[in-house]
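Submitted below is the structure of interest, expressed as structure tokens.
Omission of a single protein chain aside, the complex is shown with its protein chains in their original locations.
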Amino acid sequence: MSDATLFGLCGAALVGLGLYGLICHPGALRKLLAFNLVGSGVFLLFGAVARRGAASGFGGDPVPQALVITGLVVAFAATALAVALVVRLAQAAGRTDLDPEPPARSEATPERPS
Amino acid sequence: MTEFLLSAAAFVLATVALGLIRILRGPSDADRLLAAQLLGTGGVAALLLLGVATAESAIGDLALVLTLLAAFASVGFVTGTVRPDATRSPGEAPAARAADRPEPAGEETRR
Amino acid sequence: MSAVEISTVFTVFAVSLGSLFFLAGTLGLLRLPDTLTRLHALTKADNLGLGLIVLGLLPQVSSPLGWIGLIAVWLLALLAGATVGQLLAGALRPSDGTPPDRGGGSA
Partner (left out) sequence: MSLPAPVDLGLAALVLGLAGWVITTSATYRAAEGFVAYGLVLALVWVRLGSVDVALTEAALGSGLTGLLLLRAAARLPADDPAETTRPGPGVRVVAAVLCTAVAGALAAVVLLLPEPAPSLAPAVAANLSATGVGNPVTGVLLAFRAVDTLGESIVLVLALVGLWSLAPDDAWGGRPGFLRGPAAASPLRFLAQVLPPFGILVGIHLLWIGADHPGGKFQGATVLAAMWVLVLVAGLRQPPRVTSRPMRGLAVFGSLVFVGIGTAGAWLAGAFLAYPEGLAKPLILSIETALMLSVAVILGLLLAGPPEPDDAAGVRS
């Protein structure tokens, strides 16, 4: 088995693990972490494709590599935005699950000690 | 020589990976962070060995970037929580902050 | 012994010793009883381990830029490691000596 196949399979497993976390954790920040795992799994799949495309003296196909770099930066921007949303949700509601029914402690003040 | 450097890289990597057991066992969050810190330094050492062994200078640059950013998780940890009893070293009272950086309250804000 | 042989022996010796320090640091991290002693073991081990590995690699690099890069990595690691050690130790020094739990929720 080549390293490309090994890490490609690893990426597939990461997507599965991340999806599981996305479904099974009610907390928004946990969902975000899980979603980042899915993202890195997808990037690893790209990495496997890039590695297999090594040719013309390059260690890998540069096109998927460039796509992954773009993807990493965009993923970071999305994560930062999502984290700000979660923190805002926690400030407003005192909780971070995405349960639609109004939380029991909705009067919690935004100024929390920690 | 190349073979030796590569196996040294693998050895260091395996060693610090073993240290990740601390992430599982804890007990405190600082312990888990120590394991991540050791992984960072070990990763840098392994990259330096790999970079010299393969004569690829870019791997040395990667080691440099990792070193620069290795402290960031710990910085996030130490500054992340407000625990006056735990996060601040003695002699730095909360009031010191207000004295350090006076906030021009209300100036130029509401529009 | 020729110069090449001497440098080879030196590299093998220093890199091996550095690797052993990483092993020692890991064992310390796993075996020592509390967080502060583990921190102590860790900072000693990774500074010395990385330093010895850098020292051992120097003869194998021919370009001055390569030397600067290697030494810069080590100096930066020393700086960051020392600071992080101070910071973590400061964070770990509450009055009763027990490490604070930052986990939140079910600890």
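Which chain is which? They are A, B and C, in the order written, and residues in each are numbered from 1.
Assume a residue touches a chain if its C-beta (ideal position, glycine included) is under 8 Å from a C-beta of that chain, and two chains touch if they have at least 3 such contacts.
A quick note: this is a predicted structure, and the numbers were derived from the prediction, not measured.
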item: Displayed partners of the chain not shown (whole complex); value: A, B, C
item: Where the unshown chain meets chain B, residue by residue; value: 6-7, 9-10, 13-14, 17, 20, 23-24, 26, 29, 32-33, 35-36, 39-40, 43, 46-47, 50, 53-54, 56-59, 61-62, 64-66, 68-73, 75-82, 84, 87-89, 92, 94, 96-98, 100-101, 103-111
item: For chain A, residues in touch with the removed chain; value: 3-21, 23-30, 32-34, 36-37, 40, 43-45, 47-63, 65-70, 72-74, 76-81, 83-88, 90, 94-97, 103, 108, 111-112, 114
item: Hidden partner chain, residues of chain C it touches; value: 72, 76, 79-80, 82-83, 86-87, 90, 102-107
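Rule of thumb we're sticking to: only the chains that are shown with their structure count from here on.
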item: Centre-most chain, if every chain is reduced to its averaged C-alpha atoms; value: B
item: Distance between chain centroids, defined by C-alpha means - chain B, chain C (Å); value: 12
item: Whole-Å gap between the CA centroids of chain A and chain C; value: 31
item: Gap in Å, rounded to a whole number, between the CA centres of chain B and chain A; value: 21
item: Shared interface positions of chain C, touching two or more other chains; value: none
item: Residues of chain A engaged with two or more neighbouring chains; value: none
item: Touch list for chain C against partner chain B, complex; value: 8, 11-12, 15-16, 18-19, 22-23, 25-26, 29-30, 35, 38-39, 42, 45-46, 49-50, 53-54, 57, 60-61, 65-66, 69-70, 72-73, 76-77, 80-81, 83-84, 87-88, 90-95, 99-103
item: Footprint of chain C on chain B - complex, ascending; value: 1, 4-5, 8, 11-12, 15-16, 18-19, 21-22, 27-31, 33-35, 37-38, 41-42, 44-45, 48-49, 52, 57, 60-61, 63-64, 67-68, 70-71, 74-75, 77-78, 80-81, 83, 85-89
